[in-house]
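The complex appears here minus one protein chain, its other protein chains still in place.
And then chain A:
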Amino acid sequence: MTRFFAWGTFLLGCLFFALPLIGMTEFSLKMRRGEYSFDAYRRVFEDQRFWDTFSYSLILAAATIVVGVLLVVPTAYWVRLKLPQARPVIEFITLLPLVIPAIVIVFGYIRLYNTSSFLPLTGSALGTDILLTMGYTTLALPYMYRSVDTGLRTIDVATLTEAAQSLGAGWITILSRIILPNVMVAVLSGAFLTLAIVLGEFTMAALLNRPAFGPFMQLLGANRAYEPPALAVIAFAITWGCMGLMQLVTRFSKHERAKA
C-alpha cells in the first residue's frame, strides 16, 4: 500500500513537470498549419542575434567560471585547512546572493561604478563585461562554493597538504597539482550550474544593457508566437546537456571511483 502511494505520488510529480514541457514542445512544432515541423527551430537558428547573444553569454559564462574557481577553490580550501571555525560564517556569506535580488546588486553596481565614479567600469563595453562577470560570479557563488566544499570533504585536505609540504611543495603547487585535480568533479558540476545560470540570466544583462542570451529570449518572447517555445526547448536541452555532462564526468573520472 505504501509502495502504491509512493509510486502514485511519483507519477503525479512527473506529470506535473512533464505536461507543460510536452505541451510547450508540441506547440513549438506547430508553426506550419496542420502538420508538425521544425520551422520555428529553423527560424531561431537562422536568426543572427541568436548566435551573437548565445556566444556572448557562453564567453561570459566561461569567464565567470574561471573567476569563480579562482575565488572559491582557494577560499574553501583555506577555510577547511586553517579556519574551520569560520565555516558557518563563510557559508552564510555565500548564501547571501540567494537572498539579495539581482536587481539590488546591479543597481548597487551602477551606483558604484558609473561613469562619474572613481572606477567608471560602466563607461566602456569591456568594463561593463567585467562588471557583469563579477555579477554572475556572485549569483553563482552559492552553487560553486557548495559543490567545491562538498568535493573537499571527500579528501583528507590536511594530511594531503602536509604530505605535499614535506615533499617540498608550496601553496601554488599544492592547490594546482593536488587540491584542484581532486575536486575537479565538484568544480565541473559547479561550472555547469554556473553555465546554466549565466545562460538564463536576464536582470543583470538587461540593466547593464549587454547583448546576452537572457534578454534575447525575453525580446523574442515578447514579439513572436512559435519561436519562444522553440527557444525554451533549446535552453532546456542545453541545461539538461550540462547535467548529463556532469554525470558523465563523475562516472568517468578514474580516481573518483575510489571514493564512491
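Here is the rule we go by: a residue touches a chain if its C-beta (ideal position, glycine included) is under 8 Å from a C-beta of that chain, and two chains touch if they have at least 3 such contacts; residues count from 1.
Just so we're on the same page, contacts and distances are computed from a predicted model.
Note on the omitted subunit: UniProt lists it as "ABC transporter ATP-binding protein", one of the names in "ABC transporter ATP-binding protein", "Flavodoxin-like fold domain-containing protein", "Lipid-transfer protein" or "Molybdopterin-dependent oxidoreductase".
Here one chain is not drawn; of A:150, A:173, A:218 or A:250, the residue touching it is A:173. Touch with the chain that is not drawn comes from one residue among A:19, A:163, A:225 or A:248, which is A:163. Within the full complex, the residue among A:155, A:206, A:219 or A:249 touching the omitted chain is A:155. In the complete complex, the hidden chain is touched by one of A:101, A:181 or A:241, namely A:181.
Contacts to the hidden chain, counted on chain A, fall at residues 155-156, 159-160, 162-170, 173, 177-178, 181-182, 184, 254-255, 257-259.
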